[in-house]
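Left out: one protein chain. Kept in place: all the others.
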Amino acid sequence: MSRTLTYREAIREGLDEELARDPNVVLMGEEVAQYNGAYKVTQGLWEKWGDKRVVDTPISEAGFIGMGIGASMLGVRPVMELMFWSFHSVAFDQLVSNAACVRYMSGGLCNCPIVVRGPANGGTGVGATHSHIPEGLFAAFPGLKVCAPATPADAKGLIKAAIRDNDPVYFMENTLLYGNSGEVPDPADGDFVIPLGLAEIKREGADVSIIAHGRSVIQSLAAAEILQRDHGVNAEVLDLRSIRPLDVDAILKTVMKTNRVVLVDESKPFGGVSAMVAMLIQEHAFDHLDAPIKRVCSIDAPAIYSPHIEHEQLPNPKRIVDKVLTLR
Amino acid sequence: MSRTLTYREAIREGLDEELARDPNVVLMGEEVAQYNGAYKVTQGLWEKWGDKRVVDTPISEAGFIGMGIGASMLGVRPVMELMFWSFHSVAFDQLVSNAACVRYMSGGLCNCPIVVRGPANGGTGVGATHSHIPEGLFAAFPGLKVCAPATPADAKGLIKAAIRDNDPVYFMENTLLYGNSGEVPDPADGDFVIPLGLAEIKREGADVSIIAHGRSVIQSLAAAEILQRDHGVNAEVLDLRSIRPLDVDAILKTVMKTNRVVLVDESKPFGGVSAMVAMLIQEHAFDHLDAPIKRVCSIDAPAIYSPHIEHEQLPNPKRIVDKVLTLR
Amino acid sequence: MISATSSTLDFASSPINRSLTPARKIELFTQMVRIRRFEQAALKYYNGGKMGGFLHLYIGQEAVAVGTISLGGADDHFITAYRDHGHALAVGMGMNECMAEMYGKQTGCSKGKGGSMHFFAPDKNFWGGHGIVAGQTPLGLGLAYGLKYLGREGCCLCYLGDGAVNQGAFHESLNIAALFGIPVVYIIENNGYSMGTSQERSSAYNGCLAQRAEAYAIEWDVIDGSDLYEVRAKTQIAMERARKEHKPTVLEIDTYRYYGHSVADSRAKKYRTPEEIEDYKLNHDPITVFERRLIAEGVLTEELSKSIHQDAKNEAAASAKFADESPAPTVADISTDIYWESDHNTPASQIGHHFFND
Partner (left out) sequence: MISATSSTLDFASSPINRSLTPARKIELFTQMVRIRRFEQAALKYYNGGKMGGFLHLYIGQEAVAVGTISLGGADDHFITAYRDHGHALAVGMGMNECMAEMYGKQTGCSKGKGGSMHFFAPDKNFWGGHGIVAGQTPLGLGLAYGLKYLGREGCCLCYLGDGAVNQGAFHESLNIAALFGIPVVYIIENNGYSMGTSQERSSAYNGCLAQRAEAYAIEWDVIDGSDLYEVRAKTQIAMERARKEHKPTVLEIDTYRYYGHSVADSRAKKYRTPEEIEDYKLNHDPITVFERRLIAEGVLTEELSKSIHQDAKNEAAASAKFADESPAPTVADISTDIYWESDHNTPASQIGHHFFND
């Protein structure tokens, strides 16, 4: 049986279930406890679980994320909220040198089962420093895992997998998805976990593959409907869900089916997840491509504030449709 | 007329000339003054230019790089040394939020003519946290410029261009190149500046294009000699020199000439400069490719310490040769 | 927050305040009123859906920006965090360009690219408006370093919140400021809360936050932010120390915000009691306190005060109209103001690809 939950509620339910499952799971971050979270993802959890399990921290991202890493080496399972993933910039050393490298540099003696989660997206009128899109940035570091769910069910299933994973997992949510609703399996029907590393076809199609992750999946699905309705193009939409591990097989499979690819990625165009996916496709499915791989990324500038124009900078259905149509 | 200088001396000469040209140029960083620089790039400059122009800082990268950014907004031209570029991790917010975004967020009212320079490379037995390769990471941020010279002449010409540029330029040197010698034009023959954004063919060839930057250029040139001698393959080696701005025309030109490409990039394989270059090539020269674009990156793990094996993790002539031979 | 041990000295008699002409006093009062009325208008139109993102109101803190910035000379510079409307108007920015910025319009001070958190006016020595907590503290250090480097006798006032003191960048800045002798004055605007977290729950300290300066042998002081005279008197000392002796200071100015952390703050009334807010309005509101004072001094009348309020209200309403009628940026505008060289179409900007849109 399935109920409808918002993306926000789905993550909260996942956190709540993991708090119940494992007494070593502890949530921490700025305003996650008494304030219920800046975006209310952790609403009610402090009241339910108390001071030990849900912890408000000072505005010291390097300090408390490093603290979580240290505690995890001893067996605690910290799930740390960055109020915005953009604030990774002040904790970067802890995120990429300590969390990513400590296992390696100790020859496998340490491990670091942390989750860092929070919203990572543009489109909310908060300007350039608050709108970084760091999936590709972190996936570039071996030792880290990254995922970016697009739907409530995926968000719940993946946050639970992330918490149980024994490696550092950076979990990228999206402010603009928090209010979206979708079906999520009922806990009464059993533990609902979606493994990292598994992409999902969100829409079957035959003419072109649109490959995306996070909110770009939702935009791609909207574009696919327009393509079908107005242009008779039947697009397949593949949701990566997890960036590292990455479901390369699923990527190659859809490419071999449609022979045409558009990648949709909220990153800036220099690099990002999509440049890597393009590299993999052209390397491993070269003979299956009928046209160059195209991308729809954010327009190459720091994120603009103006609400009048902000959504034009991001991938949106119109830009995706236009790009797909250039393939013909 | 030309003299032979080491890469280290060439950078130093460039710094010295710019200190002489513009009284607002100031060098700062850890141990750059009295100690002459951890890698002796700034040797003698403090003695020559004094406390005002060459400044030792505490071990506070966020503090002093942020200070340089603030000073630059007022007209000072700070050239800041990161003892290792790997220490970007503790100054990341200043580097990517303040330096990259302040012009944009102010609608063009502020500008930030800073240079951040230092070695960015593996291969020196200092382990994972000291061996990050951040060219691609920073080039992903619109607002930043990045270059990575491979030869003494390029190092001198580019550092001078970087200092004169009115935007933030992140200048990536290489510890393993500091001692390399090469011809550098004599200052008596005029001001020697190499503009950012200009790639250079370092070796002409017809059979395959090897595209690289930084020390990978040197490795590629060595590989090209082996390919010629042992396999009769005539490789062209294109040195990107500058990562952003990027000489896309030169890239496409060599690809259209040889129709086969191997990218050599010391980055880890998820992303990096090479994934972006591959994306551009397949998009804009799709019909000119006779084979998939291949890459030689570092083996996908944090940098290993062991001197016995460390150089196997990096691109090296053998790995490049092997990769080129797979194209046939 | 207003500390219990608030001073009973009368700072009206400090030389820096005695030198104020009646006209200048009215001007300072007017500035505070203008900030308040501007923000009340902003709140109204934010709630009316005219703006994006956050709106962090400065209401209740006006004496800090107006008092400190009133001391600035030609070579004194200012930089603050995202709660920046008060400082912007105090340095002399117009309501129009500020309101238009929040509306995301081309006529905004940052062309609609920065928004509420990112006001800038380098021509008025105002360097923003910064969203990353404490990220501006090394920049303020750098502005002051620049002044010293360029041989200008001035200082930089760098503002931050009580929650921001726990960011590493601030600590690094303090050490460098003291070590290098940098003319920077850090002003902690202590409104008692960082979002929903009280000072006690975010900071460990000895007496007060400013006292952290002692760790670096930096001078510090605590100021009652409801008294414009006190703000001016004590800040002036720090600025002179910076300008003349190249020595930094940390000032903690106790103040209060009436509203939530931002307008989106759903819990503003949960972590503070209505009594707490009411007490502040009655007894510590910097505008009311200064108004009473100026009336007692015979400088201001109730009538004049009313007309100042009315003028400010009108000016704010006009700025909203200006903003509303201004053109929005175009898609092409997204791609400018990224590189100086590109914006100036220099030879350097012609070489290689700077942008990677297809």
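As written, the chains take the letters A, B and C, and residue 1 is the first residue of each chain.
By our rule, contacts are C-beta pairs under 8 Å (C-beta built on N, C-alpha and C of every residue); 3 or more make two chains touch, one makes a residue touch a chain.
Computed from a predicted structure; not experimentally measured.
Within the entire complex, contacts from the absent chain reach the displayed chains A, B, C. For the chain left out of this panel, the touching residue among A:G14, A:P58, A:G157 or A:G271 is A:P58.
Interface note for the absent chain: among A:G29, A:G68 or A:G271, the touching residue is A:G68.
Seen across the whole complex, the unshown chain contacts chain B at 30-31, 34-36, 38, 40, 56, 58-60, 62-63, 86-87, 89-90, 124-130, 268-270, 294-295, 299-302, 304-310, 312-313. In the full complex, chain C contacts the hidden chain through residues 166-172, 174-175, 177-179, 201-206, 211-212, 214-218.
The omitted chain makes contact with chain A at the following residues, 24, 26, 52, 57-58, 60, 62-76, 93-94, 97-98, 102-111, 113, 142-143, 145, 161, 165-167, 195-198, 242, 244-248, 276, 280, 283.
Everything below uses one rule, namely that only the chains that are shown with their structure count from here on.
Greatest centre-to-centre distance from chain B is found for C, with centres as Cα means. If you average the Cα atoms of chain A and of chain B, the two centres end up 31 Å apart. Rounded to whole angstrom, the centroid-to-centroid distance between chain B and chain C, based on C-alpha atoms, equals 40 Å.
Contacts with at least two other chains are made by residues 62, 86, 89-90, 127-129, 268, 270, 294-295, 300-302, 304-305 of chain A. Along chain C, residues 110, 112-114, 118, 130, 132, 135, 168-169, 338, 355-356, 358 each make contact with two or more other chains.
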